[in-house]
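What you see is the complex with one protein chain gone and the rest in place.
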């Protein structure tokens, strides 16, 4: 699927539309197949013991697949998350960022579906996986 | 299922174990069948336009079912969220708290499963639903 | 939500559209709030040991919520299942039917969401729960 936005475009979009959280995220890579987003882990993402919280991982997966949809639709679209299933499989490593690799499985007229795998930076075994569905508004 | 903790016990547990977020939540009601948790909506939970963010709703459902499990196991248990499926069905109303009603469907030796329905305070149609699974450690 | 079909209408619809499986199901009750469907358990639904198979429980939840959608839209609609999350919580009792109680949580213009709880006939603890989403085609 052709890309309509660059990583810089996506970051500018995040800054404009989600100013409260945009500093938490960085785009590590964007190809036609995969978008990789980084969560710059800070104190506000941690639970006692130093592990990243579940809601922070949910937010990372949601931002990652959302940006993967946007990269293909362009910034005019206003996709809305309608469903997420997420599995927490391992405890994230302390003191490192989280890396989220996302793939779009479907980009239809009214629904988009994408997968996300989340890793502790530098480690091979995924800490979480998620699938997200977005409703795409008709006027585009 | 018998209750081993009161709402006050659960709030004290949240304050001690999750001090970063405990002020966000209040327990509205606890019976043998249902635990109701309130998200005291503040600026940090909002997206532009004034609607509560998806990660905030995820956090509310997770805290709600987690507390429902704890209320029956007592404070020694250390349950870990392993899975969540969540559907976002309507836009939350602006300027009101979110109310989360949770029910435990299973409390086994190693797994607990619970449902959560989230409402804008005072409205009848649910804004989101979620099901969460927790792994319960063997030593209890 | 107003009902546009009776239990007899729904059974006739199943017989016409899904003749391979319609004999497996019976409608026990239909109100504005809830539709209850029965799986008439036969050998083809069983795993060795006499327990009902996972795919049979999936089919029951899918039929149940699908009929709950149809009862409100009328028989012209052609809803398509887009997502299901299902938790298998207990082993079904041997030698009894399964009862599925469904509730619609959302009936929008393009998406419907419903919950299903599945019980062994006569027992109180649910054997499975599921949430299903349907895409509703625009022309209706």
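By letter and in written order, the chains are A, B and C; residue numbering begins at 1 in each of them.
Here, contacts are C-beta pairs under 8 Å (C-beta built on N, C-alpha and C of every residue); 3 or more make two chains touch, one makes a residue touch a chain.
A quick note: this is a predicted structure, and the numbers were derived from the prediction, not measured.
Asker: Which of these touches the unseen chain: B:102, B:120 or B:133?
Answerer: Checking each option in B:102, B:120 or B:133, the one touching the absent chain turns out to be B:133.
Asker: Of the residues B:53, B:85, B:102 or B:120, I need the one that contacts the missing chain.
Answerer: Candidates B:53, B:85, B:102 or B:120; residue touching the omitted chain: B:85.
Asker: By the contact criterion defined above, which parts of chain B meet the unshown chain? Give residue numbers in ascending order.
Answerer: Chain B touches the chain not shown through residues 82-83, 85, 110-111, 133, 135.
Asker: Could you pull out which residues of chain C are in touch with the chain that's been left out?
Answerer: Residues of chain C in touch with the missing chain: 17-20, 44, 46-48, 53-56, 58-59, 62, 80-89.
Asker: Provide the residue numbers of chain A that touch the chain removed from this figure.
Answerer: Counting only chain A, the missing chain is touched by 85, 87, 89-90, 105-106, 108, 113, 115, 117, 125-126, 129, 131, 133.
Everything that follows uses one rule, which is that only the chains that are shown with their structure count from here on.
Asker: In terms of CA centroid distance, which chain is the most far removed from chain B?
Answerer: When every chain centre is compared against chain B, the largest gap points to C.
Asker: For the sequence-identical pair chain B and chain C, determine the rotation angle of the Cα superposition and round it to the nearest 5 degrees.
Answerer: 180
Asker: At the interface of chain A with chain B, does the proportion of residue numbers present on both copies reach over half, so same, or stay under half, so different?
Answerer: same
Asker: Compute the distance, rounded to whole Å, between the mean C-alpha positions of chain A and chain C.
Answerer: 33
Asker: Could you tell me the distance, in whole angstrom, between the mean C-alpha positions of chain A and chain B?
Answerer: It comes to 24 Å between the two C-alpha centres.
Asker: Mind pulling the chain B residues that touch 2 or more other chains?
Answerer: Chain B, residues with two or more chain partners: 85, 87, 89.
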